[in-house]
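For this view, one protein chain was removed and the others were kept in their places.
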Amino acid sequence: MSEELHDVRLTVNGATHEIRVPARRLLSDALRHDLGLTGTHVGCEHGVCGACTILVDGAPMRSCLMFAVSAAGHELTTVEGLADPDGSLGPVQQAFLECHGLQCGFCTPGFLTTITAGLRDNPTPTHEEARDMIAGNLCRCTGYQNIVKAVERAAEIGAERA
Amino acid sequence: MKPAPFAYRRPGTLAEAVSALAGEPDAKVLAGGQSLVPLLSMRLASPAMLVDINGIPDLDAIVVNDAGDAVEGDDGGVRVGALARHAAVLASPEVRRVQPLVPMALQHVAHATIRNRGTTVGSIVHADAAAEMPVVLALLGGSVEVEGPGGRRTIPAEELFLGPLQSSVAHDEIAVSAYVPGLAAGAGVAFDEIARRHGDYALVGAAALVEGDRVRVGYLSVGDVPTVVDLSGVADDELGEAALAHLDPPDDIHATAAYRAQLVRVLTTRVVRSARDMAEGL
Partner (left out) sequence: MTTKLMGQKVQRVEDQRFLRGQGRYVDDVAVERDLLHAAVLRSPHAHARIVDIDVADVLDVEGVHAVWTYEDLTGPMSEPLPLLIPHPDLTHGRTQYALAKDEVNYVGEAIAFVVADDRYVAEDAVDRIRVRYEPLPPVVGIDAARAADRLVHDDVPGNIGARMEQSVGDAPAAIKAAPHTLTLDLTVERSACTPLEGRGTVARWDPDLNRLQVWTSTQSSTGVRAVVAVKLGLDLGQVDVITPDVGGGFGVKINHPWPEELLVPLAARALGRTVKFTEDRREHFISSAHERGQVHHIEVGFDDDGRLLGLDVEFWHDHGAYTPYGLIVPIITSTQLLGPYKPQNYRVVFESLYTNTVMVTPYRGAGRPQGCYAMERTMDAIASYLGKDRTEVRSVNFIQPDEFPFDQGLIFQDGRELEYDSGDYPASLEKIKALVGWDEFPAFQAEMAAQGRHVGIGLACYVEGTGVGPYEGAHVHIETSGKVKVATGLTTQGQGHQTVFAQLVADELGCSFEDVEVVTGDTRRMPYAVGTFASRAAVMSGSAIHLAAKRAKEKVLKIAADALEAAPEDLEIVDGVVSVKGSPGSSIDLGTVSVLSNPLRYAFDEASKAATQFSVGDPGKPPVPEDEEPGLEGKDFYSPERATFASGMHAVIVETDPETAEIRILKYAVVHDCGHLINPMIVEGQIHGGVAQGVGGALYERMAYDESGQLLNASFMDFLMPYVTEVPDGIDIDHLETPSPLNPLGIKGAGEAGVIPSAAVFAAAIEDAERVGRPEFTVTAMPISPSELFALRQEHS
């Protein structure tokens, strides 16, 4: 008995991909294994850690809590799509570099996508808002101290580049 | 942690969705999936079919009626469609104006990223007694509208919650919307909860509704179903004990029953005071 396969057209970082997957293929797995976009990481597969967070039509969502078949028709943005068009680091990425906002780097893509959307909605966060912006992502390495600094620095860089 | 195989249907209309459900007794509805997908990935649930309603138009509507519109009720109300995400409901100034308890509770639902995908109606019919929105529905005397093979029916909150993760929505029915009445003039509401970590399910949560002399408080995480207790006429310093007479908080790995009882005392006092302040315009 063969499992039914679905043709799915995914739009990721502006590029369109056609894949043929079973309905149960998690979006996180489709991005990583079917499209080779391994920047999105899987840390818990139950929606708690946030490592797999991507932007769906601009809003951060857990790609481990969506199926690839449900993602058709949406604009998806992964960490691979966060650099500036000229290839230089985007403001949030640059801020993480400057502030030592990452160590092992595994949770980082989820933070970068989340903060990118967060700063778009609120370009000048207060310190409390900066902390709140990352309150749904787990990091085991940094103790979050420098990630909070990176949110604040990214807001500055965003303003400088605007 | 990968889901077992399932058939997948993505109907374009409600009628198709209902008929898909009718054709497979072991089907489940997929809306936001923020509670369902983890259960599937852990293989704690393995339905034969998922009926994904995300392709059905107009189910994401948030309709707000002011008092006097008399469309829904005397005090107006909020009707939230099955595909309205928590984030959209939380961000709606109209909802906040007509029924402030809804955003008060919603800001405690998981984390922002989950609220971007999770639906308020889904959270209600998931019937988790540790979740915020079922309590809000129960306290406010709201209802859920469902569509099934026999057409539409309205399930009042008091008939909705049957047990842990069990609602009276039948397997072949789809919850189309949830409705809560607006806040009457001169009434007050409040919500508070205590969780181990910010964003976790609450150890205990409480929502209060004060309308004149009438004081009611709804609780989460203290029983199998969201529980509403009438505390009208109870002296301020006896609120907690009066509530506990109706509640049976459980023990688990995060808190003892005795500690939960203490939180009931603390939160009851807090939310009643806060709702009363609101009612009095403070």
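Note that the chains take the letters A and B in the order they are written out, and that residue 1 is the start of every chain.
Throughout what follows, contacts are C-beta pairs under 8 Å (C-beta built on N, C-alpha and C of every residue); 3 or more make two chains touch, one makes a residue touch a chain.
Being a predicted model, the structure only gives us computed values, none of them experimental.
**Student:** Missing chain touches which shown chains?
**Tutor:** Taken over the complete structure, the missing chain's partners among displayed chains are A, B.
**Student:** Out of A:75, A:98, A:129 or A:152, point to the residue that touches the absent chain in the complete complex.
**Tutor:** Hidden-chain contact among the options goes to A:98.
**Student:** For a quick check of understanding: of A:40, A:53 or A:70, which residue touches the chain that isn't displayed?
**Tutor:** The one listed residue touching the chain not shown is A:40.
**Student:** Among A:10, A:117 or A:139, which one touches the chain that has been omitted from the display?
**Tutor:** Going through A:10, A:117 or A:139 one by one, A:139 is the residue touching the chain not shown.
**Student:** Identify the residues of chain A touching the omitted chain, counting contacts across the whole complex.
**Tutor:** 1-2, 22, 24-25, 29, 32-46, 48-49, 51, 78-80, 82-83, 89, 93, 96-98, 100, 102-109, 112, 127, 131, 134-148
**Student:** If you put the missing chain back, which residues of chain B would it touch?
**Tutor:** For chain B, the residues touching the absent chain are 1-5, 42-43, 194, 196-201, 203, 253-256, 258-259, 262-263, 266.
Here is the rule we use: only the chains that are shown with their structure count from here on.
**Student:** Cα centroid separation between chain A and chain B, in whole Å?
**Tutor:** 29
**Student:** Which stretch or stretches of chain B touch chain A in the complex?
**Tutor:** Listed in rising order, the residues are 1-8, 10, 30, 33-34, 37-38, 40-42, 50, 52, 54, 87, 110-114, 116-117, 198-199.
**Student:** Could you pull out which chain A residues touch chain B in their complex?
**Tutor:** 3-4, 6, 22-24, 26, 29, 45-47, 50, 53, 56, 59-62, 64-67, 69-70, 114, 135-137
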